[in-house]
Every structure is written in structure tokens, then in C-alpha cells.
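Left out: one protein chain. Kept in place: all the others.
We just call them A, B and C in the order they show up, numbering each chain from 1.
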Amino acid sequence: MAYAIEMLNITKDFPGIRANDNVTIQVEANTVHALLGENGAGKSTIMSILFGLYQPTSGIIKVNGKEVHISNPNIANSLGIGMVHQHFKLVDCFTVTENIILGMEPKTKYGTVDIKKAAEKISKLSEKYGLNVDPYAKIENISVGMQQRVEILKMLYRNSDILIFDEPTAVLTPQEIHELMLIMRNLVKEGKTILLITHKLKEIKEVADHCTVLRKGKCIGTIDVKDTTERQMAEMMVGREVNFSVHKEKAQPKEVVLSIKNLNCNNFKGLRAVKDFSLDVRAGEIVGLAGIDGNGQTELVYAITGLAKSESGSIFLNGQDITNLPVKGRLDAGMAHVPEDRHKHGLVLDFPLKENFIIHCYKDRPFSVNHILQPQKIDEYADFLIKEFDVRSGQGKESKTRDMSGGNQQKAIIARELDRHAKLVIVVQPTRGLDVGAIEYIHSRIVAQRDAGAAVLLVSLELDEILNLSDKIAVIYDGQLSGYVNAEDTDENEIGLMMSGSIKKVGDCHE
Amino acid sequence: MNKKHSALKISLIAVVFGLLLGFLVVLITGRSPMDMLYAFIRSLTGYNLAKPDKPINLMYVFNWLLEAMPIILTGLSVGFAYRTGLFNIGGEGQFMVGSTAASFVALTINMPLVPHIILCLVVGMLAGALWGFIPGFLKAYHNINEVVVCIMLNYIGLFFSNYLVRTFLEIDPNTNARTVAFPITAVLPKVTDMTASQFNYGFVLVVLCLVMYWFILEKTTFGYSLRATGFNSEAARFAGMKVKRNTVYSMMIAGALSGAAGAIVVLGVFKYGRIFTLFDNYGFDGISVALVGAANAVGIALSGLLFALLKSGGNNLQLFNIPKEISQLIQAAIIFFVAIQYGVILMLNKFDGFKLKLKGGKKA
Amino acid sequence: SNKKTTTEDTTANTEGQTPAEEIKIGFVTDIGGIDDKSFNQTSYEGIKKAADELENVTYAYLQSSQAADYTPNLNSYAEEEVDLLVAAGFLFSDAVSEVVKSYPEQKVLIIDVNWLEGENLQQAVFAEHEGSFLVGVAAGLTAKNAGKTAVGFVIGQESVTMEKFWAGYQQGVWAVYPECEIFYDNADDFGSPEKGKTLAAKQYNAGAYIVYHAAGGTGNGVIAEAAERRQAGEDVWVIGVDTDQYEYGKYGNEGKSAVLTSMLKRVDTASYNAVKAIADGTFKGGVVTYALKDGGVGIPKENPNLAPEVVAEVDAWTQKIVNGEVTVNETAVKDDSRIK
Partner (left out) sequence: MKLIIEMFPIALMLSTPLIIAALGGLFSERSGIVNIALEACMSVGGFTAATLLVILSSKGVPNAVWIASVAAIFSGALLVSIHAFASIHMKADQTISGTALNVFAGGLTIYLSEIIFNAKSTEAYSTGATFSKMSIPILKEIPVIGKMFFEGIYPTTYIAFILVLVSWFILFKTPFGLRLRSCGEFPQASASMGINVVKMRWIGVLASGAFAGFAGAVLVLTTSTFYFAGSIHGLGFVAIATLIFGKWNPWGVLFAGIFFGFAQTLGLYSSAIPYLQKLPNEFFSLFPYVITIIVLVLFASKSVGPKASGEIYDSSKR
């Protein structure tokens, strides 16, 4: 079998860290080759090297048997290598077409960009691979799933033969993931070779032929996917045994903590995003809110947490009407919130870790007295949280939060929010992009919070997470409640149907 | 980032490079770099190396400190806004309205010395705060870029001040281009009559502002929320802070600091209400001071002193037959070297890495 | 030789070994600097001229970067023990009065100020109204002869000095051409050529034939507008101020200028005389007035653009003022229908 890509003995040093240490990956043509590893294992780095964004410190790359030097993405492109990045590289205020043709624009005879011609070509490609994108839509107006398909189109537009996907499914709904898997298989059939980075073993099992496992920058080995179980792969990756299913007792629901009544809200464009939505969350239970991205989850969470105004309806927290309270008032009334976007909303990345811990309570004793901060108390508290929640960073509480890994940043937020012992805990996408080890830990903390008597509202796009963690599952479709069921009485299929609005099943939830 | 190459070290390197460049220019243009050194040493110590027999003359030192007072304040003003994520390019206007407001109190209210001076300063600061409030408010509640508003307000401050002074204050009949002199109760007293320098008790306010700046930003909850807003206003909003209000407060405080600069200059140096013909450039100097001082209190104090040295030394340079533009070139060079510090750090790190590698190579 | 004053060396060294009889002059300028093509420059030229004539005079200057620097800069020279300290402009009045207090022995010349006190302080003032009267006559006559009905005046900012300019100009224009309208504009800005240009354009468009400016850098725009109009074939003029500004109004290739004449303020005479007096040991404090009769103000010797009969008329009025037949008022008329 011929190798499409060979990366031999690649080493890559960043200041202070060796991200790849003598890694060798050989990819057979016309296969899907997966890369597996914990957060920070060096997966993105090695793929960026292949794509010409970084230069390896040492090592050789061969494409179709020929040694090459990929000093920039242009060379990668000309070698037929394309990449969908973990964080999409799309210009928000450009249209789909503009994003796709950027750098390879077709011209009219006047030297202007021939948008029309490009859009036509994109429509055709989109049809051929079943991608269904509108070439004239602006990126800022389309869903994440659609954005990803734009990224795929970018590669197809450039006739890439070797496609790199860096965690493509982290942001997709189950249906979208399923579609993506089909697309990938389709692509391979059409003669493409795919390199897939993912944390999800199930997906590897589903589409990949081979899988290379990385741990702490080192190559642990390459396996044949069909001969290996998920458990074995996970162990290779983490270096120890892992628990897959969350261990939890049966819920003991008590009084209603959060009560949403006939809520209506608009999104930032002024369109109705949440419609006549009602939901109760009780103390001692986890209610999972499932739904395809863009069906009103964000707006709902904003309305509950006070980040956006609601149009009508009301929200009660412990019987108190909080509909019109400001953010601070709601937090004080007993709400904790793990936001969806940890960089934008969750953390002040330029603060040292310890200052991020007190972002809610800096005005309270003992962290400040008469408006004066008390550094010693703050330090003590930071040390406590770091220990309690196992937050790891270079310089402990003094580390600049920006320098910490994504998983540990998330742990820091979880630590801060859960330690407030709030009556209501809203967690949105708590494990997005995290490795199984971190996920396991965070899930267990959420369950512990429930067991301590908190009401937990879990909003997630990952159905597995919802099914594993929730006691009750609410489904939102087009801003409306399309399902409210007990977790043990349902399955992935049924939830999927509710998420797509095909069936509606509200109210047969036993208390 | 490598902690080894600390901010202070980088700034020092920048200063040294800036001075070297100055020496070079002086040398190329055929003047004596020693004279330049003498000019700066004279400002710094009062000692005249060109005439070693003369005693130390503290006047030069006091003049240097006098020069430092307003630019430290405008530096703090720019720095404060900077720490909250805002660019206060409106120091010029805040300075002028501060100056004018202080003049109003000085000329229209009768009071004993100490309360009068304090009232003048406070009102000057309030006027500056008002001038800072406008861009802050428009930024927070109307999402209008503070830079444009600040630039516009500089000009408005100039003409509006002049209008108020001409219309409501008693104009000096000799010139018709300024007010009559302030009563003695509204003049910042000189610290010492030892020299002819006008170095005055305004320095107390400067020190106070420096301490407050540090204290508010680093030690209070209010400062904490301002810093959070500056680094990531969305996260601050998520945490329930009143981001809009913080934006307004921060610009008001920045304005008050520039207003204070206007007040101490008019009360300590001019001693009469001014009709402005041009910008004095204290606000723009403040930008340099704040940026070179990395927007922290100690840094601003040091860089304010440095720029004052270059300015007052620059005046002295002319006594040594060196055009004062040289000192401007040195200032530019220092700012420039501070600007590229990040790159310099990277290079230094690379160099270190290189050294490491060499060592490693030998071992292997 | 110890004499360091040469024309290409704009800043001479006051340092170094110099014989005891050396006379040192220190000149402090405002922010405009030594080459402002106006006030500072003229004062400085007077010093230079005296130094050229005298063997033992050295001189240097300090340009202030900010108004707040005036006192420190004056003090620096006082500390240097210069034999004469020169400050040009009423902006220096307070700074000079401080210096005089701190260094009562220091001999100082200040220009455009007459209300200070000090044993060793000489205050030179100029009769700008008289000089302005003359250019007013020139403007009025020229306009009248050309059959035009209006002239104009642009100032930089209001002040007592500006008032004197304005007063003299009015009286001069109306002395020879009583029906003449005068456009008056205040740019409220000394440093903005584009404002000067706009105001000049406005006045010319409204029918002004000649515009007199007393507006520093702003006046530059006034001259530019006039030159441009002449270049385009329009018949308009501009009158310069302080120095002979003929050069600045050049247009075309034959060295023609749009500057009709200029109101000279011979600040150089004041500084020249003061330096001479120091050398002679005759320097005295007090107010010295440089009027028309002292040659302190006037128009240039060469006025290529003035008609000979206009020059003759100006000369005649000069005589009348010098004789005391005519007195020029220092305050301007404000409410007059002829002022637009």
C-alpha cells in the first residue's frame, strides 16, 4: 500500500515546551487516519506542521513518497493538502464565497473578483458532496455546522487530496456528526485521504481505518481501528484505565429552584429565538437541555443569567422573580454559570489565575473589606481551589490564565462556579474540546453538585453528555420545548427526533 | 514569556539605546556629545561639569521636577484609561478645561490660602472629569469610539475655555490676552525660595495621585473591576460588573488626572487665567509617558521623570549650542525602543535558546 | 578669535573660555522659535546686527517648548549671568517680572510690554497703530484708485496689541477713503494657515480688494490666497505684518508678489539699541517707545507694488504723524456701518 503522507521522526519545540517528540505518522492513501491524544498531546501541532503553519525542529515529511519542505500553507495547498482547523479560520464579515476563494480568487476580465463564477462553482461542489451551503450568506449569520462545511468546501475548492480535520465534531450536533461521517466516507471513496483528529473514540471506530495515538508529544503507536476496542484506545491515550459512564446515584429531586414560565426572547438581530418556553428545574436533579445548535439555547441561557433581556414571560429562582434583575442580582440570588465560551466570557485571560477565582466575590468578605482587596485571603482561596479541583498550571495561582491549557482553564471556571454552592448551576458545554480524563473529572464534579442539593441545568450539544449526565432531558427545537422526558425512559434516537422537531413529547415526566 | 527579561530591564535598554542614538546624532552633526551629557547631568544634579568650580545649582533640578509634574499627571491619565481598555487621547482638552475651571475658582471666590488652593485643584479636576465623562458616556451608552470624541473635545476644550475666560473673567487690561493675576491665596506656593525655580507644592498632588492610582487599581475592588473590564469587558459583564458604568468612571478619573495637571500648571506656573493659542501638548506627552511607563504607577513616575529630564535638559541643551530637536529625537527613539520590546524579548529569548542549544550540543 | 557670531551659526556658544570683557546676550523665544519669520526672528536679527558691529558680543537663544517654560528658560540665562536678557512678546510679561524679582541685578529687555517694574528692566513698546495707519492709507488709496469699495483685515486672536493694529488700520483707510468698507475677521487661531486662507477667500469673494493680516502662521494662508488669486489673474492684494513679507507672496515665475506692502515693526531696532547700550554702559530701565518718528514702525523702503503717488501720500501722512499734526488713536471703532 502506498503512503500518501509520511511524517518521520518529527520533533517540534516551542519556547519552553516540546510539543512533538520524535513522532512518526504514516498515512495510507485513500484511508481515514485518526490521531488520538489528550489535550495538549501535540495533535494540532503536528498537523499544523504538515500544513506548513509551523516548521518542525527536526524530522522529514514525504508526500506520495517524495520528500518535501512545507514552509508555508501555499506549498501545502500546491501539494494537495488542505486543513480544517480546530478553531475555524473564517472571516466573520465575509460571505461564504469570499471565504472559500480567498487566496485563489477567480477574476473577471477587468481584474475584479468574479464572485458570480465562484459562487456557481461552490454551489456545484456543495451539491456534489451534499454540503448544502448558501454561497452568499455571511459567516456571522450561519450556524457552526454550516461554517464547518464551508471549511470543507475550502479544501474541495482547492482540489485538495489530503484533508486534515482537527476536531471537526467538537461543535456539531449528533445529526451533523453523522452527516460529516458520511461526507468523509464519501470523500475517501472519491479518492481523498483524510487525517482526523478527535477525542471521540466512537467516531474513530465509526470512520477511521488507522489511528495513531499521541501522549505528551510522544508517539505511543499506530493501530488498526477494527482490531482495537474503544477501551484499549483510551488506555493507550491516557496511560491508565478510564471510566466511561458517569457513576451516579438516582436523583432525589426536591423543591423547584428554577422556574421558567412562558418565556419569549429575541436574538441579537431582534428575531424571536425563544418561544413561549417553560421549564422547571428542581433541587437535586440535573436537567439536560438538548438541541441542535442555534435553536435558542444561547438566548435562553442569556435570558436566565440576565445577559439579555427577555421580551415576555417570567423566570423565578427559588420563588423570587428574577426576570428583570441585573446579572449581579441573579448571581447573588444563588445562580452559578459556566459559560459556553470560556475565553470570551468565562475568564479574564490576562489576569493571574487567582484573580479569576474571585471575579464574583471580590466585593465580599473576606476577599475585600471596605472595598480594599485582601491579597492574603485571595491567595489562600486560590490555593484551596487549585488543590480541591486539581487545576494544573505552570506557576500555580500566579500563572497568567492565558498560558494555561484549555482543559485547565475550564477546570478553573468549574472550580470557581461550583464552589459558590449556588442553588442553581447552569453549565453550558462544560466539556467541549476536552479529553476523556478531564471530561470524566468534570462530570463527576457536576454530579457531586447535584448530590449536594443543587439544581443543575446542563446545556450541551453533545448528546452523549446529555444522556450520561442528566436525570431529565428537555429538548429545544426552534425556540420551543419539543421534549421533556426522563433520561432512563429515552434513547439517542428519540432525542434526536425531538431535536429535529420530528416528534414532540412534553410533559410525561414523573416526579 | 520569559520573566528574565523584565519590563524594567527592557525599559532601561530602551533608554540607553535612545540616548546612544542621541549621542550619535550630536556627533554626526559635529557637536560635542559631552556637552549633551553635561546638559542632562545639570538637570539631574544641578552640577555644572563644564564649570566644575561653580557650586551645585539646585534650580536646574527643581526645574526638572517642575517639568515632570504635569506630564506625570497626564501620564497617569492616559495610563488609567489604558488599563481599562480605553485610549485617552483627550488629555489636551481635559488639561485646558481643568486649567480654566481652576482659574474661575481662583478669581471669583474669596478664601484663605489652603482651602482656596484645594478648592481650585478640586474644581479643576472635576472639570477634567466632566471632559472625560463625555467620551466615556458616549462610548459606554452609544458605542462611539472614544478616540474621535476625545480628539474633537480637545479642540472644543480649547475654544470653549477661551470663550469662558474672555466672557466671564476679568481680563488683564495690559494685554487683553489673559486674565488678571490670581490672588495670592490661589497660587500654589513655591516649595523653597532658595532658587528662582517655580517648583511648587503641586508636587504633593502629583504624589497623591500616583499613590491613589496604584492603590485604586491594584488594591481596591473598584480597581479590580476596572482592570477586568479593561482586559475583557465581556467577561466582566458575565461576572455581573457594571461595565458601562466602569467605562464612564474610568474616563472620568482619567479626565480628572489631566484636569489636575491643568490646574497645577495654571496655579503654580502662570498664576493667571490663560487664553490658549495652541495646545500645550501635555496630553500628548502623557501618551508617551504612560506607554513607556507600562501604565503602572511606578513606571509612569519614572518615565515622567525621564521625559521631563529630556524636556528640561532639552532646554538646557540649547545653552550648549545643541538644537533642542535632538532631545525630541531621543524621546522618539526611547518610545520606539519601548514599542519594539516584545520583538526584542523574542530576539533575546531566541538568543538564549541558541546559547542553550550550543551548550546542549556540546554535551551530547 | 573669540568672536563666535557668524550668520550661519544661529546659536552661538555662551560657554567656554571667554575674556572678561565679553558681553553675553541671552535671548528667549516663545514656542514660535527663532525663525518664525516674524517677531522672534526680527528681534534676534537686531541682536545679531549689533554683535556684528561690536567686537566682543556673543549671543545665544533658548526656544521654549511650552508656555510654562518661559520662566525656567529666563532663569537659566540669569544663572548664566548674561549681560542682557532679551524676551520678545507680551506673553513673557509675567515670566519676566518673576525673573526681575529673583535677579534684581539682571539687565533685561522685554518687547511689547510697558507695565512692569524693575530697576534694570527695559520695556520696549511699538506704535503699531501708527504703522497700521500707514498701511491703512496705502490700502485705502490703492482701493480707491482701483475703484474698489472694500478692504479687509484678519487677526489671529484678540489682544491689546491686535486692537492697536485694528485701530490704526481703520483710521488710515478712512483718512483717505472715508466710504470704504472694511471686512474684519478674527481667526481665533495663530497657527492655522487654512483658516487664514478661508477667511481671506471669504473677504475677497465679498469684494475686499486688499486684506491686511496680523495673524502669524494663520496669516500665511491669507498671503497664499492673495498670491493664488493674482496668479489666476485676479486683481487683489495682501498686506504683510511685522517684517517685509514681500517674499512670501511670490507668484508666477518673474518674482512678482501679491504683497502690496507690509507693516514693519522694527523690533530689531529695540534689541539692537539695547545691546549697543549695554556695550556703551548706557543701558537704562524703564519704558522705551518706538513710534513712527523713531523709525520703530513703518513700511518697507522698497514697495514695488505700491503706486508712486500712493507712496507719496503715505510719506505725507508719515510726516503729519511725526509732526504731531495727526494723532492716531489706539482704540478701534467697533460699531460702524462700514465694518463688515
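Everything that follows uses one rule, which is that contacts are C-beta pairs under 8 Å (C-beta built on N, C-alpha and C of every residue); 3 or more make two chains touch, one makes a residue touch a chain.
The structure displayed is predicted, hence computed values, not measured ones.
Shown chains touched by the hidden one, complex as a whole: A, B, C.
In the complete complex, the residue from A:Leu8, A:Ala29, A:Leu102 or A:Val144 that touches the missing chain is A:Leu102. From the set C:Ile210, C:Ala227 or C:Ala291, the residue in touch with the chain omitted from the display is C:Ala227, counting the whole complex. As for the chain not pictured, it touches chain C at residues 8, 10, 33-37, 184-189, 191-199, 201-202, 205-206, 217, 220-221, 223-224, 227-228, 230-232, 247-253, 255, 258, 340.
Although one chain is not displayed, its contacts with chain B can still be listed: residues 87, 89, 134, 138, 142-145, 147-149, 151-156, 158-160, 162-163, 166-167, 278-279, 284, 287-288, 291-292, 323, 325-326, 328-329, 331-333, 335-336, 338-344, 346.
Residues of chain A in touch with the missing chain: 14, 44, 51, 53-54, 72-74, 77, 83, 85-87, 89-94, 98-99, 101-105, 107, 111-113, 154.
We take it that only the chains that are shown with their structure count from here on.
Computed from the mean C-alpha positions, the centre of chain A lies at a distance of 75 Å from the centre of chain C.
Chain B and chain C have Cα centroids separated by 35 Å. Listed for chain A are no residues, as none touches two or more other chains.
Counting only residues that touch two or more partner chains, chain C has none. Of all residues in chain B, only 35, 50, 57, 59-60, 63, 66-67, 70, 159, 162, 166, 173-177, 181, 196-198, 265, 269-272, 274-275, 277-278, 280-282, 311-312, 314-316, 318-321, 323-324 touch chain C in the complex they form. Within the complex formed with chain B, the chain A residues making contact are 15, 305-307, 326-332, 337, 339, 344-351, 355, 358-360, 362-363, 368, 371-373.
Of all the residues in chain C, the ones that touch chain B in their complex are 11-15, 31, 60-69, 71-73, 75-76, 78-80, 90-91, 93-94, 98-99, 102-103, 113-115, 156-163, 188-191.
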